[in-house]
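Note that one protein chain of the assembly has been removed; the remaining protein chains are unaltered in position.
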Amino acid sequence: MTTSPGKMNEPVVRVQNLAIAYETHSGDVNAVRDVSFEIHRGETLGLVGESGCGKSTVAYGLVNYLGRNGKIVHGEIIFQGESLVGRSPEELRKLRGDQIAMVYQDPMTSLNPVLRVGQQMTEVLTVHRGISVDEARTRCVEMLRRVYMPDPEAVMGRYPHQISGGQQQRVVIAMALLNNPALLVMDEPTTALDVTVEAAVLDLVADLRRDFDTAILFISHNLGVVARVSSRVGVMYAGEMVEQAPVREIFAHPRHPYTQGLMRCVPRLGADKAGSVLYPIRGRVPAPDRLPPGCVFEPRCDYATEHCRQERPALRQISNRHMVSCLRAEHIRASEWQPTEDIIPLMPAADAAEPETILNVDGLRTYYKQSSGSPLDLIGLGKKRYVRAVDGVSFTIPQGKTLGVVGESGCGKSTLIKTLIGLEPMTGGAAQFLGFDLEKKASKRDMGLIRELQMVFQNPDATMNPSYSVGTQIERPLRRFKVVPPNQIHAEVVRLLRAVKLDEHYYDRRPRQLSGGEKQRVGIARAFAGRPDLVLCDEPVSALDVSVQAAVLNLLLEIQREQGTTMIFIAHDLSVVRFFSDYVAVMYLGQIVEIGPAEAIYAPPYHPYTESLLAAVPIPDPSVAQQHIRLEGSVPSPLNPPSGCRFHTRCPRRQLLPDGGAICEREVPPMQDAGDGHQIHCHIPLETLHDLEPVVQIAA
Amino acid sequence: MLVKDYMTRHPILVDTSRRVVEAQRLMAESKVGHLPVVADGKRLLGMVSRAALSLRPEQLEGLSFWDLTDYMARLTVGRVMTPLSDIHTISPSSTLEEAADLMIAGHVTALPVVEEGGVVVGIITQTDLMVELRNLLGAIEPGWRVVLRVPDREGEFRKIMLALATSNWGVMAMGCVRSPRHPGFWDVLVKVRYCEREELVAELKKIAGQEIIDIRETTSYTER
Amino acid sequence: MAVIEQPATLSAPARPSVWGKVTAVLALLGRSRVAIAGLILVGFWVVMASFADDCIIRPACWMGDSEAVSTPWLARYSPFEQFRGRNLEGPSADHWLGTDRNGRDLWARIVHGSRIILVLAPISVLIALAIGGTLGLIAGYFGGQIDEVLMRVLDALMAFPQILLYLIIIAALGPSAVNVVLAITIAGAPGIARLVRSLTLDIKTRDYVAAAQTRGESPWYIMFVEILPNARGPIIIDAMLRVGYAVFAIGTLGFLGLGLPPPSPDWGSIVNAGRKFIQAGHPWDALWASLSIASLVVGLNLLADGLSEELGRYR
Partner (left out) sequence: MITFLLRRAFYLILTLFVVSIAIFAMSEIAPGNIAINSLGNTITPAQESSFNAQNGLDQPAVTRYIRWMIGSDWRAAGLIGHPVRQIYEPDLNRWSWWGALPDGTLFQNYTDDGENMIRVERLADGSTRDVPLGPEVWKTDAEGYPVFWGVDREGRAAMWVRGDDNEAWTLGKSTWRSSKGAPRAYIPLQKGLLRGDPGVSFFTRRPVAETLVPRLMNTLLLAGIAFVVVMPLALALGMLAGLNEGRILDRILSISSLVATATPEFASGVFLILIFSTWLKWLPGAVVVSSDTAIFERPQMLVLPIVTLTLIELGYVLRITRASMVEVMRTNYIRTATLKGLPQWRIVTKHALRNALMAPITVIILHVNWLIGGIVVVETLFGYPGLGRYVMEAALFKDVFAIEAATMVLVVIAVGTQLFADLIYTYLNPRIRYT
């Protein structure tokens, strides 16, 4: 029996032609223009788009919190039948936290560090309801229990820094729901969280929407997340809403070229580089003060015509509940799209016959010393404790192949490659690379070794030194490694710039004049300047927007194919790792729990941890069925890892073993070989693991 | 089947200080017939309906045009609402029957749903109950609607259940009510699908003492 | 001020010339009224100090060759010339600000005093910057035991009230220009070291530093080429404030009789000498010198304040 949506068909909130501008030195800049949408009770509208598209501005415009220099210049926000624009601050204050609530991106900074969780929650009730603190406390505890917070009474008495990130976000959500708001605005609520925690929070959001009949505006840059929680999806580009449709409809039949482009940028889970291609969208999002005169997407659109250059399209209905702002929406089909010539599909690298092993890591350990915090430390007598960041990792990589490493944050994947490259001292074990021992720190290594081992970094804003020009920074490794004679350095820099698809004008550019993707390209050029044999990539694309991410991945693949470089590739996005890597290692608490060829990792048999990770990945396709496996609790401290199998405290598959997996607590799990170099460290027999249902039903 | 599952959550609320004309516009634009009147923090103070908002001539007697404008401008929702003491409220954990009973008893068409502490969490209207009655009896998908008249004694109901269960048909709805004009009998409505009319009739005819008084095929309903 | 009013272009030219940088900074300053006020105050004293006499065009004079006789320009008289019978006079056409008890022209003394202070203060800050900056870089970059020991020592120095440091140093070594610079350097270096250390701790976690490490660069290269240039913004603003403090400190030392030995026209010494005559109805010495030092320090602070505010706005 269906629940009745009630007889009131009026939406909770209706936004009409909203335009928001920010005052700057050079006049008003329209961050959001002409945005319209409505959200009904119990409905979630997902808002997606790359950074700088005005998603968050819409969210804060909705609660009328635009800072001193932001203002609504045009349009209406009708909330529960009445306009929010032009209301007095006192009226708005009464609505906020009562009828309209908000959940934020970064839960840690959104909670006041000096007030206990309980104080922060109860005041929402005492202020809006005027009830006693005791009564408010009972209600808060109830609400915390409702958001599946373990031990809610205790949490009420804690300070925000004493609970984990996922729990903080639950507190923020519970706080938002205390007054049973009609509208809940969620601004990237899971972006700061790990994939497993994200999955749990998204489940919670779906639950709450059903139980509270709340209208939710859910903002995310991640197509997979939006696909999981939304009932309808709006796509924003450069401050405008370009397409809006029910979630299944938009993922099955995207009509706007931008939406289509976004979907072509992200690898599907299970796709690999041999069988599929990522097509980045060329160009970048225009700044709000330099918009093209016609369609905002026209400069990046493959279908643009003269007409598009002159006329700005409006959002219009093209079928039942599907709206799009494209003049040519009826004429374009996603299936008939052909890549333009400047995006060349990559050919799979020819498989050399049995390549030789280039890197051999055996039992690698990296510990950090941490003081125990006892007063004895002052005089050096305190007991030393060690953070076991990497604790006995072994693997080999054949020449020219890519090893992907995945795992939650804090699993030691970054420490692993920092140790290999010599940024962190090795505590134990051995690593051999081309006959060199990797025991020493980088500053003490042989120049020949340094040259062959380079790294690509995560944060595009920090990868380049802001004080020097692009050319100077690429020159430095060339001079240092004496790659080319000094008189040819300039030519070589230009060649490298071209290789990363930047023209020579970039030679004199400063980092601040570059976009994130361009900076990352320069970082790649610098890493590859010495023609290294092994390049370690530390989340090179995770800080980039999806369209840029695709371009950078393609670039790395292309250089790898040309130079035959071996790579270790770290990412938290399992789809990207699957796409990019030949082999994949899954790490948990400093150890590899599963390693093997990429295709083998993503199908049974898998380690229960891998299985949970796969179940948690948000997939940008609402038609894909995913099993519901969720990890309990948070990652234990690497200071004091659990005995036996380190995963036993959270393992959802322990009951497959006799007596509930008592052995997992006692004994280190054996390595089980599933053939073809696929190794699983688990007590559960391979056959049992093999019979598990695949987590993701990947459509052929 | 509790009120909380069938009420409309997050109803539009008005403040006591709101002017009557504004409330009228709000009701018209939002297509609602009732507005709970609240003070700070959604605490219920009363209700207004369209009828309550419409002005009665005697109220305006003897007012000049200017007085009238002034009167209208000052007339607030708080002055015309039915105060809390005069209205029926219902808790979210009450049953639908209780809601219906309250409406019948109080001659009202809508009830505010109020939590402990007087906080409005929803509103339930006659229409909501009608929708549920319809769904209860007919579900919303096509099938055979059969009404049987059965004697008022133990075991009759069981016979129908047995007949339907052995045949593996889908039973979508079932309801029984005392026959309005035939004391000693019950009218039982069943909605069945995945079967042919003949099979259904044949099977039900086998039951002694019961009579098919109506059988018809229903198709679709307004979606709500 | 036409140059200042010109708004800075958002996308800087590909190869910014030195002049381009200067105009960019001026344009940034031009946005802030506070900074302009500071610039005018400081500029006034810089002009006075530069053109007090013809010293600026005679290199012999730069080296402190006291034999050479300077021709007064803006100062009108020599700061040491005593006008007989005209001691303790108020302002007049002959002596704009009056004369002191020895019949010396106060305007000439004030103007020459600005030269002393505007030479000594920046020099002491530069030396403190060099020492403190290096220590801060070393402590921040290497961390561990080196950091621990260095910071303990610097903390101890900072726990020491600065005035006592000045007193003890000057008391131990005697008043002279060199000792004044030394005292201010020793007092200022720990603060700079702390600032640079905290900046280094932040910057050294950036990926470009890791990139340099993976190239096997030497620690000194990383500290001075990769880290230091990126710390320059806060350091420059801090240095500007510190020049203000240094002026403040030099004045205070002079006032306490620990500054430059007489007859040097040190502002602090002028106040110290002149305060005896305040009650006697001749407040001019103390008043002018106090006003001068206050205006210079306030100017420097306004400049630093305006600059940091504008920089902050674009960060």
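A few comments on the model shown:
The first chain written gets the first letter, and so on, giving A, B and C; residue counts start at 1 in each chain.
Throughout what follows, contacts are C-beta pairs under 8 Å (C-beta built on N, C-alpha and C of every residue); 3 or more make two chains touch, one makes a residue touch a chain.
None of these values were measured; they are calculated from a predicted model.
In terms of the touch definition stated at the top, the absent chain reaches A, C within the entire complex. Contact with the chain not shown here comes from a single listed residue; of A:143, A:175 or A:438, that residue is A:175. Screening C:91, C:219, C:234 or C:257 against the full complex identifies C:257 as the residue touching the chain left out. Of the candidate positions A:29, A:127 or A:686, contact with the unshown chain belongs to A:127.
Residues of subunit C in contact with the chain left out of this view: 34, 152-153, 155-156, 158-164, 167-174, 244, 248, 251-252, 255-258, 268, 271-272, 275, 278-279, 281, 283, 286-287, 289-291, 293-294, 297-298, 300-302, 305.
Within the complete assembly, residues 63, 65, 68, 93-98, 101-102, 104, 106, 109-115, 123-124, 127-128, 159, 161-162, 172, 175, 373-375, 377-378 of subunit A touch the chain that is not shown.
Basically, only the chains that are shown with their structure count from here on.
The most distant chain from subunit B is C, comparing centres defined as mean Cα coordinates.
Centre to centre, using the average C-alpha position, subunit A and subunit B are separated by 47 Å. Computed from the mean C-alpha positions, the centre of subunit B lies at a distance of 83 Å from the centre of subunit C. Against subunit A, in their complex, subunit C makes its touches with residues 7, 11-12, 14-15, 31, 206-208, 210-211, 213-219, 226, 229-230, 232. Subunit A contributes residues 25-26, 418, 421-423, 442-443, 445, 447, 450, 453-455, 457-459, 462-468, 473, 476-477, 480-481, 505, 508-510, 513, 523, 526-527 to its touches with subunit C in the complex. On the side of subunit B, the complex with subunit A involves touching residues 5-13, 26, 29-32, 40-43, 117, 119, 121, 125, 127-128, 131-132, 135, 139-140, 224.
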